[in-house]
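Notes to accompany the following structure.
Left out: one protein chain. Kept in place: all the others.
Chain lettering (A, B and C) follows the sequence in which the chains are written, and residue indices restart at 1 in each chain.
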Amino acid sequence: VIITVGPDSDAACVRQELVHRGLWVRRFDGADVVRFVVEPHSARVGREELLRIPGVADVSVPKSTTPLLDGHPPVVRVRGLDIGVGAAPILMAGPCSVESEERILALAGQAAAAGASFLRGGAFKPRTSCYDFQGLGEQALGWMRRAADAHGLRVITEALEPGEVPVVAAHTDVLQIGARNMHSARLLRAAGATGLVVMLKRGMAATIEEWTAAAETLLVHGARGVIFCERGVRSFDPATRFTVDLGAVALIAHVLQLPVIVDPSHGAGRRDLVPALCRAGIAAGASGVMVEVHDAPGEALSDGPQAITPAVLASLGNELFSVRQPTTRDCRPSLTIGSRVS
Amino acid sequence: VIITVGPDSDAACVRQELVHRGLWVRRFDGADVVRFVVEPHSARVGREELLRIPGVADVSVPKSTTPLLDGHPPVVRVRGLDIGVGAAPILMAGPCSVESEERILALAGQAAAAGASFLRGGAFKPRTSCYDFQGLGEQALGWMRRAADAHGLRVITEALEPGEVPVVAAHTDVLQIGARNMHSARLLRAAGATGLVVMLKRGMAATIEEWTAAAETLLVHGARGVIFCERGVRSFDPATRFTVDLGAVALIAHVLQLPVIVDPSHGAGRRDLVPALCRAGIAAGASGVMVEVHDAPGEALSDGPQAITPAVLASLGNELFSVRQPTTRDCRPSLTIGSRVS
Amino acid sequence: VIITVGPDSDAACVRQELVHRGLWVRRFDGADVVRFVVEPHSARVGREELLRIPGVADVSVPKSTTPLLDGHPPVVRVRGLDIGVGAAPILMAGPCSVESEERILALAGQAAAAGASFLRGGAFKPRTSCYDFQGLGEQALGWMRRAADAHGLRVITEALEPGEVPVVAAHTDVLQIGARNMHSARLLRAAGATGLVVMLKRGMAATIEEWTAAAETLLVHGARGVIFCERGVRSFDPATRFTVDLGAVALIAHVLQLPVIVDPSHGAGRRDLVPALCRAGIAAGASGVMVEVHDAPGEALSDGPQAITPAVLASLGNELFSVRQPTTRDCRPSLTIGSRVS
Partner (left out) sequence: VIITVGPDSDAACVRQELVHRGLWVRRFDGADVVRFVVEPHSARVGREELLRIPGVADVSVPKSTTPLLDGHPPVVRVRGLDIGVGAAPILMAGPCSVESEERILALAGQAAAAGASFLRGGAFKPRTSCYDFQGLGEQALGWMRRAADAHGLRVITEALEPGEVPVVAAHTDVLQIGARNMHSARLLRAAGATGLVVMLKRGMAATIEEWTAAAETLLVHGARGVIFCERGVRSFDPATRFTVDLGAVALIAHVLQLPVIVDPSHGAGRRDLVPALCRAGIAAGASGVMVEVHDAPGEALSDGPQAITPAVLASLGNELFSVRQPTTRDCRPSLTIGSRVS
């Protein structure tokens, strides 16, 4: 945003008013006019409010690059369940990979008992090494669908390439795009074309601007709705697998007013931090959490160390639903007027 | 940690047991023995538990580089107030800089009314540009002390170099080391030598290992106790000033069992994210939050855009004290046995 | 690598010998034995050399996760041209996107005149925003092929999804996998199956371990050879678009002894840094550079600001071929004995 000060106005006074509203600004002195450029880490303030500041002659706003996302509702409904800002937080649980029909059925039962509304599980797995387990494919999708149905759960699972999208879409309620594929325009196009609600994980080094641009791609191609999922960004500390960015979650929930889920299993990669980060995610404004669970983590074909057990899931489920999540109205500082277009 | 498998034991079984306990391991095949090296982003499991696994012949643990910190209690007491794991969360509030005697007195009153137990405020300011406001120095320390005393608050403020430590120590209850000086061994030494409790902000690119090493330096030189403070790490997204790492907070609180405070004002740099990140910090296990408040942010001499107003502080204070923070016992997954030495 | 000290040997002496060879080690004291774990940022030293150190009882090395890459030659030949360690540095040049038949033909002529051996150009473009230009597709491939052939150049261009691989493979000499798709296992599989030499750009937050794992996937599925391409990693400084990691280039060239190209156009995103980073890349050990060139950057349909003009390319070409690149033998410190398996 560029704010131009009127020719006879006091730029220092205008600056105070901008700072008063939470804006970080850089001052530029032109030939005969002063302008302020708002830095991206500023509070979101609407154009109209800025124009009402005495001495402000003009407020230039860039054209939105995400017009469809700007009109996206704060809540999406998936088979009768509301997910998003103001709705009750949800729990998505399940194994990293679907490993057998019996196991996924048992885990579905445990997830349902813990209060989960979604069963997660990978049939097609994106792995760093080509020698690692790559998922059981289409048959695993069928097992997961039947396990979910048997326990009244919805299904969320991932497709890795455009060619896989139709078969995954035939078995899932929400289609997941993984972090490693967030930048894959072709896959986003195919996923959008299913008309499903899509959960879009954040790329491991994606800015919020790139993440929302990927969401726009989904919507342009026909997705019925988007749910964001923060799963940790790459950083420098080896003590956690990734760094969970709950500032981004707060921004999406409270400033953009869009549904966002937190995945602390991949984010921290540490089972001993999962419950605390689930709580923190909900408190930051997340619409829900996604956690990996396994009845015998030692036998898991992928990511066993970060899976919690069904017993921990049960106590986590109990607890999450008692965390008081303030409504967005409560938590917005009274000084700022949110607007998705800024 | 290195785990050696016994010569006649099945390494694959041992691996399962390790993964079952939340350990990420790399396998090394020696001449006639198999060893597993535990990666740093693993759950913390005690040596004794590992030795009880059938087939484990030896468990090698590196000598601790922070023996004093290992013995640090989970709670420190400052003028009658408990701060730490299991204690009620605390609120530290005040302006970025102390700007006048009247203003700090008024803000102290508002902080106290909001439930704060500490008044924060900078007398010596570390600034990126030498042309920016550098703080009012010693006289500001006196104003802050009197303002805090008038409202029953404790004082927390920062020293920037060893030579300043004595005068700061004479006016404060907790001595703060800022993020820009976390690596300054000389300042840590002087701060420790005061015998005060020191709050140690995390360097903007410091690993948890470097952060705890700095805390050890404080303790070696005589600090009575240490409180960690997460204030955001440097990352790539311009939408926030820094990235608040609540995984690190959860790790310090739940795994290391040490006091840790979250500062979302500097962390996000965005006033509109401060309340959500305060809540999230407490939910992650923080012992309290530190927030910047100003009655007229537009007139602030530093960091006005990230300050909240006294009115927002009041509602935030109300809310924070009603967030249910589970005890550490609740949130530790039953599979893991925490131990600060691993 | 884990090094075990013999029971009657002096661990301190062994440690000295390890440090003497450029190894950073952590010491672990087991029940009756001392072990050192070598940290990843250590010089590469062969197992045999370590076993010859007095007092070393055992050296455990993890099983390689990239056996095919370990056997990959330092040079690949593409239509008569050697690319790799010890070969003369090459120049790949062309526009970001192929925009018209006339333009690509003219640019091919200018690239050839500057000494380039490859024509680069995008027919399928991965873009952050779905509203940006996405490339002209298959017809652009034909234009590029004919333009290259007319000027004796080889073609390098990118496929974005498995379904596109056959048509791209039909027109190109080297198939490129872009940074945004480095983690896409499905695309790597399809690219490998063409049997072509594949140039693999580094993901914007990929570790070298992940990058080499992706190269292994290419080889497992049939790629005839791999060329790495460093195009900048994501970091925190807004003054450049990405951060070009020439340490990684030096590591791949001198330690792994594999072909690696540097792309400073995307890496810096700044035309005014491209020549200096080309020189630096070659000096670091790169087998060549890839640069974007456009005769009218202002009219470019993508990434115009980072394109250099044909005139700058001409002087750059002249200069690059006169940079003395020491042979690998020259630059390896005499103390270390390189080995790709460590």
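Rule of thumb we're sticking to: a residue touches a chain if its C-beta (ideal position, glycine included) is under 8 Å from a C-beta of that chain, and two chains touch if they have at least 3 such contacts.
If you're wondering where the values come from, they're calculated on a predicted model, not measured in any experiment.
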Given C:16, C:100 or C:139, the one touching the chain that is not displayed: C:16
Among A:37, A:68 or A:311, the residue in touch with the chain that has been omitted: A:37
Residue touching the undisplayed chain, where the options are B:204, B:296 or B:314: B:204
Sole contact to the chain not displayed, among B:47, B:77, B:127 or B:224: B:127
Hidden partner interface residues of subunit A, rising order: 1-2, 4, 26-31, 33, 35, 37, 58-63, 234-236, 238
Touch residues of subunit C, complete complex, unshown partner: 15-20, 22-24, 39-44, 205, 207-209, 232-233, 235-241, 243-251, 253-255, 264, 267-277, 279-285, 296-300, 304-306, 308-309, 311-312, 315, 319, 322-324, 326, 330-336, 338
Touching residues on subunit B - with respect to the absent chain: 65, 126-131, 134, 160-164, 180-181, 183-188, 204-205, 209-210, 213-214, 216-217, 220-221, 234
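Operating definition for what follows: only the chains that are shown with their structure count from here on.
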Most remote chain, CA-based centroid, reference being subunit C: B
Nearest-to-centre chain - CA centroid comparison: A
Whole-Å gap between the CA centroids of subunit B and subunit C: 40
Distance from the mean Cα position of subunit B to that of subunit A, given in whole angstrom: 26
Where subunit C touches two or more other chains at once, by residue number: 234
